[in-house]
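FYI, not all chains are in this one, though none of them got moved.
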Amino acid sequence: MSNLADFWDNVREQASVSVCEAVTFATPELFDRGCERLIEGAIVTIGLLVVSCLAGFCIAVPLSLARAFGAPWLSRTAWAYTYLFRGTPLLIQLWLIYFGVGSLGKDLLGPVWWLLGDAERVGLLVLTLNTSAYVAEILRGGFVNVPADQREAAMASGMSPFLTLRRVLFPQALRIAWPAYGNEIILLLKGSALVSTITVLDLMGQLRTLFSRSYALDLFLYGAVLYLILVLIVTGLLRGIERLWIRAS
Amino acid sequence: MAIRATTVSASDSVPDSASDSAIESARTSSASAQTPPATDATAATGWVEVRDLWKRYDDHQVLKGVSVSANEHEVISLIGSSGSGKSTLLRCINLLEIPERGEVFVAGERLPFGEPREAGDKRPRKINNWKNVYRLRANLAMVFQSFNLWSHRTILENITEAPIHVLGRPRREVEEEAHALLKRVGIADKAGVYPSALSGGQQQRAAIARALAMHPKAMLFDEPTSALDPELVGEVLSVMRELADEGRTMLVVTHEMDFAREVSDKVIFLHQGQIAEAGTPAQVFDSPQSEAAQKFLSNTRIARK
Amino acid sequence: MEGLSLLALGADGWGDELLRGAWLTLQLALVTLFFGILLGLLLAAARLSSWKIIRWPCMGWLLVVRGTPEFLVLLLIYFGLDRYLSQILRFLGIAEQFELPRFAGAVVGLAVIFSAYAAEIFRGAWRAVPKGQMEAAVAVGMSPLAGFWRVRMPQMWRFAIPGLGNLWMVLLKDTSLAAVIALNELLRMAKIAGETTRDPLFFFAVAALIYLFMTACSDLVRLWLERRARRGVRAVAG
Amino acid sequence: PQAAKAQGVPDPLRIATEGAYPPFNNVNSKGELVGFDVDIAKTICKAMRVKCKLVAQDWDGILPGLVANKYDAVIASMSITAERQQIVDFAGPYYSNYLRLVAPKGTAISSMADLDGRILGAQRATVAAQWAEDNIRGGEVKLYDTQTAAYSDLESGRVHVLVSDVYPAHDWLQTVSGYEFVGPRIDIDDKIGIAIRKGETDLKNALDKAIEQIRNNGEYKKVNEKYFPFDIY
């Protein structure tokens, strides 16, 4: 565990140093002064995004299935979950868990403190839970809109519901849901900026810290450009996957 | 191979769909005519059988007590006017629709849905043992009236999908066979394209190939030649004859009276959700008893000739 | 007990402030929704246009708006729009100084953000409508525009509503960005109350409940709309 | 005093404050802006014989709003720093500030060296945060959005020591037990001023004059005593 954490710290430091060395010839002086911190922040943001995206998706799939096909009680439970996380601001979720539950302190929380004691872990946890709720709802929309005859053809050839799901419903639902899913990833990327309010030094955290020193509005512009680059990368990946599918329809 | 087939037919008349023997036995089954011993009062007499089927959509009663029994080797044609419930009957047989009342037997096994019912009981029925249903469906291929090809898979993938993932057969073998099937139905050059790029008739042929690739014991065809030209109709007809000779049971919904007359052992005329006429083609076409059948047949051009 | 008295309406408690904040949030969100959907449809149409000269700038715009942190978009629009409108008006000699009302500024900013995401959702929904449906429309002589209104649009909703529902939830909470331009919506009111009483968590929890109430009501509407949009479609569920 | 109102001062004078920094500026449960900053603002306006129009504005947008002419002055306990002076001018100062460390009672900190290996908290975008970042080498610094959040983490044990503006911390210590000021007073020559747009000399002069005037006529003292038992000028 601690090995991984060390490794992560190392990556952050070294990557930011080398990136900044590489770009310094082309970037404005103001940027260079904060460069290493900004790049380090960007790497934290990427880490948060990747992990919460993957973990959130894994949680979202069973949730969306429960929503779309589950028995009423199951569907309603899943709805309550998604609704709780979609219905309240991410900021409030972060604060209630970090400051609220966290204020119970190390002794009361016991092993949970491992998770709640550290701001980055709390950020990751809340982002994951939050995005899983949104993605679940998006996927549900995809599932219920797959034409019924596609499912019937699968069932008629003897597929079990699970197989039908895996081979027919899921690929088609994902295709319907894809643009909305892309939206969610981008919203998550930018929403992750809120973890800066619980002391995580992600891109926004570094940005605001730097800004509070210099009050140079340009800094926000550079920050915006960095976010834009991240969004560009995400959009590119999403589009690439979509391309593969469009061929097929 | 022969040995395997025998073991399968001995005790459990429905081969386990996930094992190799299923396919083998399906292929070589012409040798083994197995009607299981009648162990209980409700045992079936045909390989595919439905008894007293009632099916309603909302307040529209589509099927009103239909019973059909099809033995191995047997080809049964279902004819009847549009909206009389032919497709619904086929869909009930592999339980894509759950009837309110009635029983379905496949391979002598009673498909396990719900308790026997009182006549007046209108609650929707539930299926008890879905596992059984999946297993039996793999032996009961269906060609849909609207083809229902999977839009996200190429034609080849549409065909190999179920053999690989339901029957667990090796991909290479299945693909080889799929190519052969595509050639047989005349669309070998379309293996790699998606269904949306196919003409109506080509889609229908792909759907037929998909059903054949399962080597099912019984097949349910819903107007399998509706989009085909006469040349191809003849082609499909001969494929179906071969299938029947191999011992496969077939239920065919069709509007082509020539077809029904030439290919089937039994013809069933459905009228407003009930069987109005049943018998050999000669009986039904040449001397129909019921008024409905007389009227229906007298209006067809074939009868006029 | 103490908590409840904190929430009293009137001079002694924060209840009325929070409710006023909630009302402002709701107003902002509703007005933004209206303009956001209109703008989103336009953007989606431009995005799907077969003319590169329309499509590419639109893609660029969507990328920039979606790529920039929301509060920055809002700041830029509120402060920027103001300045440029002033300049234009001064140039035309109509008025010396133009001040964009804060509410309008917030709506413009939020609508710009909302529409960028909505456009993507509409694009997906557009594509999801089976091709034959539009063919049947143009084959009876409808112009593409008529076909769009009478066939594609009604069928698009069933694919779009789940995504739009999510966006609506996001929007309802994004109104808190308006705090940057001094609008005291719900979340900021909760923050202020929390700082003043030194009990931010309590007020956040209360705000969360108010948000939940608003989203619960709107989710009922959404489910109803979704059911309506799926009329005539055989259900796959079950 | 002067009969006419000060020259070059808009009437009404639009003043922004944050509204979330007790006891200097916050909103009470009636929805009114109150606090030291607010009272000073009102007193200054009275001295200049103009009407005051106060708005509560989120901290992040407070300087952009000033530059964009949404209001004319910011009275929000804003420290006069070189960075800020690049984009705005300051009138005043109207009070001065120094820093203290706050920690649970009994924490053994007598010099800076004792901070090594501890986690230090501060509010972001304050001089305290700046000082911490510049001077703490051996420990870790965590930055919070609000003072309250920082207190909260001090209580949960995620940070060990807070470095804070002295007056709000003083105010907070009145409400809790178990915490105290530790270590020496950290004097950083922090002056708090009124931010105005660059180049508005008339306004600056008028404000400076008004501050001097209320210092002299006892109005400032009255406000001061309402909040603190010692002079904070």
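For clarity, chains are labelled A, B, C and D in written order, and residue numbers in each chain start from 1.
Following the convention adopted for this analysis, contacts are C-beta pairs under 8 Å (C-beta built on N, C-alpha and C of every residue); 3 or more make two chains touch, one makes a residue touch a chain.
Treat the numbers as computed from the prediction; the structure is a model and nothing was measured.
For the assembly as a whole, chain copy numbers read A x1, B x2, C x1, D x1.
Note that in this section only the chains that are shown with their structure count from here on.
Counting C-beta pairs in contact across A-B and across A-C shows that the higher total falls to A-C.
Here the CA centre of chain B is 52 Å from the CA centre of chain C. Remark: chain B and chain D have CA centroids separated by 83 Å (rounded to whole angstrom).
Residue positions of chain D touching 2 or more other chains, listed in rising order: 64, 149, 152.
Contact with two or more other chains is made by residues 200-201 of chain C.
Contact between chains, using the touch rule, shows up for A-B, A-C, A-D, C-D. Those residues of chain D that touch chain A in the complex are listed here as 63-64, 83-84, 86-87, 124-126, 129-130, 133, 142-145, 149, 152-153, 155-158.
Those residues of chain A that touch chain B in the complex are listed here as 149-150, 152-161, 163, 167-168, 171-172, 175, 245, 248-249. Within the complex formed with chain D, the chain C residues making contact are 6, 11-14, 16-17, 20, 71, 75, 79, 82-83, 99, 179-182, 184, 188, 191-196, 198, 200-201.
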